[in-house]
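All protein chains but one are shown in place.
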Amino acid sequence: MENKINLEDKLIRTDLVMELVDENNEDMVVEKLDDITITTVNVKKETSSKIGKKEGIYVTISFDDITNFETREKVGKALEMEIAKIIKRLNIKEDYECLVIGLGNVKSTPDALGPLVIQNTLVTRHLFILNTNIKDGMRKVSAISPGVMGTTGIETSDIIKAIVDKIKPDFVITIDSLAALSIDRVNKTIQMTDTGIHPGSGIGNHRKEISKDTINVPVIAIGVPTVVESATIVNDTINYLFKHLSYMKSNLDKSKLTFTKFDDYEEKIKNHNLDDNEKKEVLGLIGLLDENDKKALILEVLNSLNYNLMVTPKEIDFIIAKLSDVIASSINNSLHRQITHY
Amino acid sequence: MENKINLEDKLIRTDLVMELVDENNEDMVVEKLDDITITTVNVKKETSSKIGKKEGIYVTISFDDITNFETREKVGKALEMEIAKIIKRLNIKEDYECLVIGLGNVKSTPDALGPLVIQNTLVTRHLFILNTNIKDGMRKVSAISPGVMGTTGIETSDIIKAIVDKIKPDFVITIDSLAALSIDRVNKTIQMTDTGIHPGSGIGNHRKEISKDTINVPVIAIGVPTVVESATIVNDTINYLFKHLSYMKSNLDKSKLTFTKFDDYEEKIKNHNLDDNEKKEVLGLIGLLDENDKKALILEVLNSLNYNLMVTPKEIDFIIAKLSDVIASSINNSLHRQITHY
Amino acid sequence: MENKINLEDKLIRTDLVMELVDENNEDMVVEKLDDITITTVNVKKETSSKIGKKEGIYVTISFDDITNFETREKVGKALEMEIAKIIKRLNIKEDYECLVIGLGNVKSTPDALGPLVIQNTLVTRHLFILNTNIKDGMRKVSAISPGVMGTTGIETSDIIKAIVDKIKPDFVITIDSLAALSIDRVNKTIQMTDTGIHPGSGIGNHRKEISKDTINVPVIAIGVPTVVESATIVNDTINYLFKHLSYMKSNLDKSKLTFTKFDDYEEKIKNHNLDDNEKKEVLGLIGLLDENDKKALILEVLNSLNYNLMVTPKEIDFIIAKLSDVIASSINNSLHRQITHY
Partner (left out) sequence: MENKINLEDKLIRTDLVMELVDENNEDMVVEKLDDITITTVNVKKETSSKIGKKEGIYVTISFDDITNFETREKVGKALEMEIAKIIKRLNIKEDYECLVIGLGNVKSTPDALGPLVIQNTLVTRHLFILNTNIKDGMRKVSAISPGVMGTTGIETSDIIKAIVDKIKPDFVITIDSLAALSIDRVNKTIQMTDTGIHPGSGIGNHRKEISKDTINVPVIAIGVPTVVESATIVNDTINYLFKHLSYMKSNLDKSKLTFTKFDDYEEKIKNHNLDDNEKKEVLGLIGLLDENDKKALILEVLNSLNYNLMVTPKEIDFIIAKLSDVIASSINNSLHRQITHY
C-alpha cells in the first residue's frame, strides 16, 4: 500500500490510523453492525514506518450520533466486545490488576473526556487492600486523572511513570481526546489500540509516549477525536469547494456560484473533483498547491496571527458527557465479570 | 458616513456595532485607558437604518487579555463607570428596582457567560420583601437565568416578558454571549448598549427582541463576543492571505509561498492588499468574489455538510470564568451604593 | 385513625405523608416489589385536617440504596408505572402539554435534585413551535428551573405562576428536595402526589403553594427527602438512646453504658422503650418532655446559637446524581410514548 501523506510533513496532526491508511489496505478488516462500523487495522512493519504509527492493532468504532440512545447502546456493546478481544489478545488474566488513566483537562470541555470517564470508573483496588466489600468477579482496578502540564506544571508522563512504578499494575488503560484530520470524524469515532499513546498526538500535546516501552506493562489506549485544528476547517472547506464546483461545473460562472442544498450532497460530490487547470481557474495559484503546501500556507497565516483556536460542535458539552458515559460503562463491564454497583 | 456592508446581506452576523460603523464616524468617541480602549458610538437615525441596529448609545470596552489580573482590574473599573453613565443618562433613580437577566446556556461554555454572571449577582429584592438584612445603599435587585429554548422548550423572550409583567422592575440589565465578525474581538470586547437585544444576534439565536419596545422598561444590554462562526475563520484566513501575499508580493511564486513569522506581522500587513488582477492570479474566480459572495459560498459549502461548528480559543472555560467575575462585580458595584457581602 | 402529632406543632417539618399517618390506616395500601416498597395513601377529609396535608393520593416508593444499579432499575420502572397511573387518574390525554418544574438550588447539592432532573428532561415544545423533528409518540413538554428566592430575589411561586399563565400547559410536574422527620428515609424515599406542593415544606422553604388551586392545572409533585434538620438528629439520637438503654436495661449503670454493635441492632431495639420512671432516671426532666417539647427545646438551643445547619450522608453528591438520573428518565418514559434521543 502507499501512504496518503509524506512523513516529513510536520503539519498533518492526526491520531487516527484510519485517516492514514488506504481503504484497500489488505491489513484492514471492516465490519458493519447496523449503522455503526468497526474497522480493525493490523499495522505491520512497512505500514508503520510509512504512516509513523507504532506496529499493533488499531480498532475504530464509527457511528453517527452518540446522543441517540440506541446508537449509544450499540456503541457500548461494540466497545465492550473490542476491549475484551484486546484483553484476550494481550493474555491479560482475570486476576491482573488494571490502572485506568484519564488524560486531559477536566476544565476544558473537549479535552475533558478522560477525566470524565474516570469519574464513572468502578475502582476496587482499595477494597482488596482493606479486604472489604469485594464482590465475586471483581478485578483489582484503580483510576487516576493526572491532569495536564498547563495546570500541574509537571510532564504528565512523569506523573504516570511515578504512580505505575509505585503501585505496579499489570496493565494500563488510557482514555484521551484526540485530534482528527477531518471534521467528519469528530465525536463520531472511538479508536482503541494496544500500542499506547505517543508524543505530539492529542489536542493538548499533553504528554510523552505512554506504552509498554516506557512503563513496562501493556497499555490499551482508547481515544475520541473531539476537535480539529482551525486550519483543518479552512483546508476542508477549500477542498469541498473544489468537489462542489466540479459537481456544479456546468454552470461555473461567478453569478451562479451560490446554490441551494441537495439531499445526500456529501455522497454526490464525493467522487467529484476539478483537474489542475480548473483548480487554477477557480482558486489560482493556491489551487495548484498540493495538500501539504496549501495547509502549510493556511497554518502560517493563522499562526502569524497568534490564534490558539479550536473548532468544536456547538453541543460539545452534551456530547462529551454521553461519550464518557458509554466509555466508562464499557470499561467497567469488560474489566469486571459482574458489577451491580456504579 | 457609509456603511461597510449592504443591509440585504443575511450572512453577516455580528452584534458589535463597532464592526459595522467606520472608524471616522463623527458620532464615535474613542478614549484610551492605558492598554484598554473605550469606544462610544451614538447611533442616530441615518446610521441606524444603514447598519440595521437600533438608535442609541453603544459603548465598547476593548482589551487584550482578561486573564491578566491588572487588565481585569482596569476593565472592571471602566465597565462600572460606563454602567453608571448609562444609568444616569436613562434617569434611573437610586430607588428604582432592577432585574438582571443572564441569557444563554450554562451547559455550553461559550454561551454560559450570562448564567455565570447571575451566579455572582448580589440579589436583594427578597430582603425588601422579608424586610430583613437591608443595608444602607442597597438597591432592590433580582436576577434570573431563563435558559435557552433548546433546553426549556420555551421562547426565552416569553419567559422574560412573563416575569417582567409579574414583578414589574423599573429597568432591566441583560448579559449575553455575542457573535463577532472577526476573531480578533472574541473575548476581548465588552459591548454595552441602552437599546436592549434584538433577534438573530447572539450565538444561540436564543431569543426575540428584549427592549423598551417589548417590555416597556429600559433595557441595558451587556454582551461579549465569545465565538465566531466557522465560516468566519475561513473567510478571515482568505482575507489575511491576500494581505499576506500582497506584503510578500515581490516573491510571489508558488515555491516561496511559505515564510517565517515577523514581529507585529498583523500591524505590518494591515494596509496591504492585492489588486483584482493579483487576487485573480492568486485565488482565481474565488479571488474576484466580493466579501458577501465569498462568504455566501463558504457558508453554503459548510451548511451543505450539515456542520454546526463554532470556533473558540482553547482556554475558553478559564476566560469565561474571569469575564463573568468582572462583569458581575461591576454590575454589583454600580447597582448598590456600597456592598460588602458577595 | 389518630394522628401521631398535634397540628399546633410548628416544629415538626416533614413533607412525607408516610411519616404522619399510622401504619394501620385503612386508606393505606402497601405493595412489595422485591426489596422496594410502594405505599399508596389516599388522604381523605378527616385525615387531611388531622395531619395538615391536602386531600389526595400520596404514593411513596421506598428503597435501600439508589447507587445500586439493580435497585435503580427497579425504582425507575416503579416510578414510571406510578406516574402513568396518576396521569391516567387525572384524565390527562396523550396530547396534553406538560411543564416540568425543577425546584431548588443547583448550587447546593442536597437541594439540587430538581434542577438536575431538568437537565435530563426531554423537552419538545419548541419542536412543535418550529414544527421540526417531531417524532411519533412525542408529547409537548417544556421544562424550567426557577431557582430559589435566595438567588433570584423573587418568590419562586411568582415565577411559576407567571410562566404558567404565559405558556398555558395542561398540567405540571414538579421535582423537589423534601424534608423528612427521620434520617432513615433520607435519599431512600420518592414521594409522588397529585396535590402539588405546599408552603413551609422542603428544605429551602423556597415557595408558596403550587397546586391546581393556585395555577388552575393539575400539579403532580415528585419529591425526595435529601436532608434532615440538625435538630432531628439530636432528637432521633435521644429517642434511639431510650430504646437502646431499654434493650440494655439489665445492665443499666454508668460503667456499662457503652456496648459493642449487634447485627440487626435496629430491628432488635425497634419495639423496646423505657417507661417514664426509667426515662427520668436516664435523662432526668428532659426524659419526661413529650416529643414536641423535647424537640422545641433542642430547636431553641440550636436556633439561639444561630446555626443554619443540615445533616446529609457523606456521599450526597453521588447519590443526588443517581436519583436525578432515575427520576428524569422515568418522567421522559411516562410522558412520551417512545423516545430514542436523550
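Details
As written, the chain order gives the labels A, B and C, with residue 1 at the start of each chain.
Throughout what follows, a residue touches a chain if its C-beta (ideal position, glycine included) is under 8 Å from a C-beta of that chain, and two chains touch if they have at least 3 such contacts.
Keep in mind it's a predicted model, so treat the numbers as computed, not measured.
Only one of A:159, A:175, A:224 or A:238 touches the chain withheld from this view, namely A:159.
Among the residues C:138, C:154, C:183 or C:220, only C:183 touches the chain that is left out of the figure.
Of the residues in chain A, those that touch the hidden partner chain are 107, 118-119, 123-127, 129, 140-147, 149-155, 158-159, 161-163, 165-167. Listed here are the chain C residues that touch the chain not shown: 107-109, 183, 203, 230, 233-234, 237-238, 240-241, 244, 252, 254, 257-259, 261-262, 265-266, 279-289, 293, 296-298, 300-305, 307-318.
Going forward, only the chains that are shown with their structure count from here on.
In terms of their C-alpha centroids, the spacing between chain A and chain C amounts to 44 Å. If you average the CA atoms of chain A and of chain B, the two centres end up 34 Å from each other.
With touch defined as above, chain C holds no residue shared between interfaces to two or more other chains.
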